[in-house]
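A single protein chain has been removed from this complex, and every other one stays in its place.
Up next is chain A:
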Amino acid sequence: MTAAPAATGTAIGMSGLTVRFTTRRSQTTALDDVSLDIEPGEFVTIVGPSGCGKSTLLKIVAGLVKPTSGEVSLLERPVRGPQKEIGFVFQKAALLEWRGARANILLQAEMRGMDRTQAARRADELIEMTGLTGFEKALPHELSGGMQQRVALCRALLHSPPVLLMDEPFGALDALTREQMNAELHRIWRETGTTVVLVTHSIAEAVFLGTRVVVMSPRPGRIIRTFPVELPAHRDYAQVMSDPRFDRLATDLRGLLGSAAANH
């Protein structure tokens, strides 16, 4: 079912990424020798305890943070400075509060100088796909948290980026809305075939969404293990939750994260 794009090679390549922050008093290592290759069309989820540098990792891929050492490539090109071929979704929706939902989505087009008619058509498609129809003009403060995050997702997808980076996008939502958003994101990923890297605290989210789950250790952040997720490409939320394979993997992850924290 996965609409695998024709592109070959790696979508994202990270090798030996290390990040150190030097403050006046001490030096902290946020990321320690992280290497990971992500194929086009993959949905990679990264789980780890707070402060393990997961978010920093995404920012490095986006070119917003420079690693102390190591190399990153995006679509086979080395990352130097902010990258344009990506869509970024943060935990906060980060919407412009003076713009309606549709205008917020179209910010992407305006900032990029995209063709207006085309962008407008794409925005309407996304609005329909994410169930925002009827809320096009609503200002962010008139929308619920889930709705705001949908707008942010549409904005990130407007230019059909080959790579979508998501930093705990549903972390601030209530459990029910979160499940719903997970199911929706899964569907969108299947429909678009975009490469997705999603950082999360939630083991359930990581397993349900990912084709591969990457587990990171507490600071200094290292990759402890990666698990392939042996679940069908087309997933239904309720079915997956009762699938024994889901249970097994979730238990493994929980054990690994628990022991990683204990050893620290």
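For the reader, a short list of remarks on this structure follows.
Quick note on the criterion: a residue touches a chain if its C-beta (ideal position, glycine included) is under 8 Å from a C-beta of that chain, and two chains touch if they have at least 3 such contacts; residues count from 1.
As a convention for this text, contacts and distances are computed from a predicted model.
This figure omits one chain of the complex; the name its UniProt record holds, of "BNR repeat-like domain-containing protein", "Pyridine nucleotide-disulfide oxidoreductase", "Pyruvate dehydrogenase E1 component subunit alpha" or "ABC transporter permease", is "ABC transporter permease".
For the chain missing from the display, the contacting residue among A:L107, A:A183 or A:A250 is A:L107, taking the whole complex into account. Among the residues A:G51, A:P82, A:P228 or A:G258, only A:P82 touches the chain that is left out of the figure.
In the complete complex, the residue from A:T23, A:S50 or A:T117 that touches the missing chain is A:T117.
Where chain A meets the missing chain, the touching residues are 59, 62-64, 82-84, 86-88, 90, 92, 94, 96-103, 106-108, 110-112, 116-117, 119-121, 124, 134-139, 141-144.
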